[in-house]
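Okay, structure first, notes after.
One chain of protein is taken out of this complex; the other chains stay put.
Here is subunit A:
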């Protein structure tokens, strides 16, 4: 995997390299540049890059300019921006050039690791295999979580609640679920709840408020709003339509 790293501060550059080395175990080649100009030179002269990670503020040539040029040169190169700036202007411009992700300093190891994993997966055209030493066990956990959610739709479901029952750290559970299913845990829970609501609305004559309560969303107005977001119809409309 070829990665171009453009960052003017050597400490950060070294740190990033360390993280990348932690995540990507094989066939890794990292090119480092301390400004945009050097980075662009490297990009043009060396072989095809699988990922470009760049800071925004750098001497000679800044990150945005670098982005623009790389996109001109080779449109489909994945780029990740790491910046201390979260000003809207920067982010918008970066997004216009089609960056893959926009990470804010100080970055969390996990965030960067996730991005790397995604690129690796896309590059191989399937889920990364070498990263999960016990894939079966992982899938088992996900299945357990999904079962738990299905059983608990009526009550409150919090990340903590699920994490306790599968003996995992909440954050880790959340990450794992996202990685395994490509979906946020909270989105999954809401989806299941709405699915149950559809069932109840078409299959029973329970009142909307009762359906809402049975789907773990006691505030029926909020429930109606969520329901409409997911199905395009209010619960009443949905029921009338059959």
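Quick note on the criterion: a residue touches a chain if its C-beta (ideal position, glycine included) is under 8 Å from a C-beta of that chain, and two chains touch if they have at least 3 such contacts; residues count from 1.
Keep in mind that, in the parts below, contacts and distances are computed from a predicted model.
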Name under which UniProt lists the unshown chain, selected from "Anti-sigma factor", "tRNA modification GTPase MnmE", "ATP-binding cassette domain-containing protein" or "Sensor histidine kinase": "Sensor histidine kinase"
From A:160, A:183, A:202 or A:236, residue that would touch the chain that is not displayed: A:160
Residue of A:3, A:185 or A:200 touching the missing chain in the full complex: A:185
Residue in contact with the excluded chain [from A:12, A:91 or A:148]: A:12
Contact set of subunit A toward the excluded chain (per top definition): 9, 11-16, 18-19, 57, 84-86, 104-109, 156-161, 170, 185-186, 189-190, 193, 216-219, 221-222, 225-226, 229
